[in-house]
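After the structure tokens below, expect a handful of questions from me.
A single protein chain has been omitted; all remaining protein chains appear in their positions.
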Amino acid sequence: MPTNTNFAEQINLAQHQAMRDDPSMISMGLGIDDPKGIFNTTTGLAEAFGEERVFDTPTSENAMTGVGIGAAIAGSRVLMTHQRVDFFLLAMDQLVNNAAKWHYMFNGTMSVPLTIRLIIGRGWGQGPTHQQSLQSWFTHIPGLKVVVPSLTDNVGQLLYNAIMDNNPTIFLEHRWLHNQQANEDICKPLKQKPSSIRKHISGDDITIISNSYMLLESLKAAEILKFMGVSCEVLEISEPSNTQLTDVYDSVNKTGSVLVTDISHSHYSVASELITSITENCFSQLKVAPIRLGLPNYPEPTSFGLTKGFYNEADDIVIAVANVFNKNHVKSSPLTKHDVPGDWFKGPF
Amino acid sequence: MPTNTNFAEQINLAQHQAMRDDPSMISMGLGIDDPKGIFNTTTGLAEAFGEERVFDTPTSENAMTGVGIGAAIAGSRVLMTHQRVDFFLLAMDQLVNNAAKWHYMFNGTMSVPLTIRLIIGRGWGQGPTHQQSLQSWFTHIPGLKVVVPSLTDNVGQLLYNAIMDNNPTIFLEHRWLHNQQANEDICKPLKQKPSSIRKHISGDDITIISNSYMLLESLKAAEILKFMGVSCEVLEISEPSNTQLTDVYDSVNKTGSVLVTDISHSHYSVASELITSITENCFSQLKVAPIRLGLPNYPEPTSFGLTKGFYNEADDIVIAVANVFNKNHVKSSPLTKHDVPGDWFKGPF
Amino acid sequence: MSDLIELYRQTLRIRLVEEEIAKRYSEQKMRCPTHLSIGQEAVAVGVSSLLSNQDKAYSSHRAHAHYLAKGGCLNKLIAELYGKETGCTAGRGGSMHLSDLDVGFVASTAIVANSIPLAVGNALHQQVQKKAEISIAYFGDGATEEGAFYESTNFAAVKKLPILFVCENNQYSVYTPLKPRQPEGRSITRLAQEIGIKSIAVDGNDINQVINATQELLNHVRSGLGPALIECHTYRHREHCGPHFDDDLNYRPRVDIERWLANDPLFKMTQELAKQNNWSAIKADIEKELMLEIHSAFDFAENSPFPDPKQNNNYLYAN
Partner (left out) sequence: MSDLIELYRQTLRIRLVEEEIAKRYSEQKMRCPTHLSIGQEAVAVGVSSLLSNQDKAYSSHRAHAHYLAKGGCLNKLIAELYGKETGCTAGRGGSMHLSDLDVGFVASTAIVANSIPLAVGNALHQQVQKKAEISIAYFGDGATEEGAFYESTNFAAVKKLPILFVCENNQYSVYTPLKPRQPEGRSITRLAQEIGIKSIAVDGNDINQVINATQELLNHVRSGLGPALIECHTYRHREHCGPHFDDDLNYRPRVDIERWLANDPLFKMTQELAKQNNWSAIKADIEKELMLEIHSAFDFAENSPFPDPKQNNNYLYAN
């Protein structure tokens, strides 16, 4: 009988394996060795590998990022973890001016094997400064790799490979995914190279592109749309910094229409970039204008009352797609409260 | 006889006028009162308004940005100046988590009348960390205004209005424009509201959208293309944060084709956003796939030898457009060295 | 003594407010991360006893006590926790973004140390505009590890700005003790002195010490001699974020916990006040009155409407 696992556990496993495989690896971050172990994703690491290799740090995001970069240049393999993307805004100088450019700037003589886990908050009062997801920022910068996992089956593989990659990699982890359950036997082997584009559902009428939490909503939406007679092809892009988009173009050339979902503000987003690339490459095959579904152009408010409708859900995708095919769909009431991923989440973070 | 003026002088004038008009205004930045006066853009301010209102600061970009925000919240009108965009990467937390969200987060009870001038370097050995232009970052963030001036005739007006605006505004000033000459009598009145989209050349065949230094190259390109029989409509967007793009859509609906130039990396850029918005809004009128011309996906190298061809020039625009209309154009050799804006520039900054 | 009774009343008020929050937090109606000040209230009460509404305060994620001691409206605080239209920010900011401009509590923010520069900017405005008032920046021991703290205090010292920095050193940042964050023997007070700030360290649970040191520092600040810092040693009773006690997790030494609980500020004041005639009656009256006020604040919050998401579009930009 296959054992159950979840997203957080797979993240934990990947770190254990990497620490075992590379004795030069170190791991640091605020609270990584504390009793809650960053939502159980770092539990047991300090015990297994010692406090020289796994340690808590001062609240100094900027310099600590530089310390991570410096250690990586010197030959350590480095993993850093931040409980929210928002806190990491303090470290943009180190990330952009040093980490991203180092290998290039010094003509390939040094490299920066550094991975930075950033957790994206959502709902339950996270509010304006505990929920940002800046993947379009990171991906705009040449030299960074950006990885955005969505599903339990390959999150471990993605993290393991990000850690073992010799480039600075931003690993953007959505808090609402941590409890996502799966059978262990569907989980991809850590040491295999992950594919950065995956087709989860094949279809003929429209291509839906997603990542992170929005992939779950997209998969739900495709099911509903199937019953409505619209055949969706659902693609996951887990590495937005990868510019090889042939699989995406093939899909859009086939379906002739595309909807891109995004977990961040629509404006100047990953969705904008993808739609532009798709338009450049599939123009003659496009039957209708590409659609993007992201967050509105204001910060996430805190109140339960105000976050209603702030995020896109399966229904919003269904409505947008139905509209293209001249069908109708009415938004249904959610089963759980709109500001939690499920009953397992009781706040506060 | 009209007197001559230039871009830097207009920037200087706008600051003098704003300091005069609002006695609560203060202005700070590294070196703003030094003998070179930030490329002569701040000359005379400290003398005219006193060192309480115009002052140099410690090298502390992050906290100083917060100080500017705090003073603005308290009721000062604040202008801050940085000699390079790159240095300002240290201040992203203050900018994004505080300035951008403050008015929204506190439900309109406070505002942040703060303008931040950031100068974009280029060529002559500026290299990887003295030439970045992050307008797509800033514009992705709800609550910021972003202004990118191009021409001497309205740069003063744009800056004056940015300063007098009660919102945090990023003012992205290209170093290569500082010496741009104009007659004083074409300069727009400082106190008039600027238009955020301007049509500089009318045409029928293609819409070219530009800003900052690329507008000059676009205007040159349009001249050349005219001789080749291609009629270009050249639009300037000086406020990328403005989402009212009707004038852009009207133009593209008329010409049926569009090329967007960008001073930063193409990937996840202002160009990506514009092309996506245009595709969403003008899909049925588009005859050919929109084109973007931005920087390649690697940092600016330092060497004179390596920067050849790094930046797009008029010729590159001509070639891209000619290609759409099945015409040919061969790149000509530049009159001045490729890494300077003209003979007036002798380095080092 | 009547002064001390008032200080006691203020301190107890904050304590009872937060205990009521703790009691009701698990109902899942206050849906935002909330950091209680229980155990640390004497700092806010002591400092605020010497401030006027003209003075402007900024604080951090753990701001309830600072807000209330400064005179912040209780109804608005509780309504904000409930995400209601009648809250400080009408539900936009939650527990970590309090504000009451009427009493000079400008704002608290959720990013460690990032309101310190704002408070310094406020002081800059006060100096340039030649105002008589001053600024106050509240923050924790963890915040002093941020470059923002260092850069801000340096600038305040350069400009001799009218600001009082108040550091509540409760020895912890979430579950992390000082050891992996600050070197052995670190004194925030002496460090601030070398930065150029007049500084004093006190037992932050002893309200008399807090008041005396604050008075001395405020004399300095208010006479234009420049910024000052008070480091208040104190201790939080409950978990970092949320309503529970969490010492079953064993991240704090038992002896410390016991020592600090015995050094609780209310307990200390009571020792003094118990000498007062009629103390138990006075105390009972105060408690009763406070509980009435508190229950009414919760009723107010519960009965207030949620803001309408249609308003989300408002205030993206100021006019």
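As written, the chain order gives the labels A, B and C, with residue 1 at the start of each chain.
Basically, a residue touches a chain if its C-beta (ideal position, glycine included) is under 8 Å from a C-beta of that chain, and two chains touch if they have at least 3 such contacts.
Computed from a predicted model, the values in this text were never measured in an experiment.
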The listed residue (B:N12, B:S27, B:S60 or B:S272) that touches the chain absent from the view is B:S60
Residue among C:A157, C:V174 or C:I257 that touches the chain left out of view: C:A157
Identify the residue among B:G44, B:G75, B:G256 or B:P296 that touches the chain left out of the display. B:P296
Identify the residue among A:T129, A:N167 or A:Q180 that touches the chain left out of the display. A:N167
The listed residue (B:Y249, B:F283 or B:F310) that touches the chain absent from the view is B:F310
For chain B, enumerate the residues touching the unshown chain of the complex. 30-31, 34-36, 55-63, 86-87, 90, 124-130, 296-298, 301-310, 339, 346-349
Identify the residues of chain A touching the omitted chain, counting contacts across the whole complex. 24, 26, 52-53, 57-58, 60, 62-76, 93-94, 97-98, 103-113, 142-143, 145, 166-167
Residues belonging to chain C that touch the chain removed from view: 145-148, 150-151, 154, 157-158, 179-187, 190-191, 193-196
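Note that only the chains that are shown with their structure count from here on.
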Just curious, how far off is chain B from chain A if you go by their C-alpha centres, in Å? 32
Interchain centroid distance [CA atoms averaged], chain A/chain C, Å: 36
Indicate the residues of chain C shared as contacts by at least two other chains. 89-90, 92-93, 97, 109, 111, 147-148, 316
Chain A residues touching 2+ other chains are 62, 86, 90, 127-129, 297-298
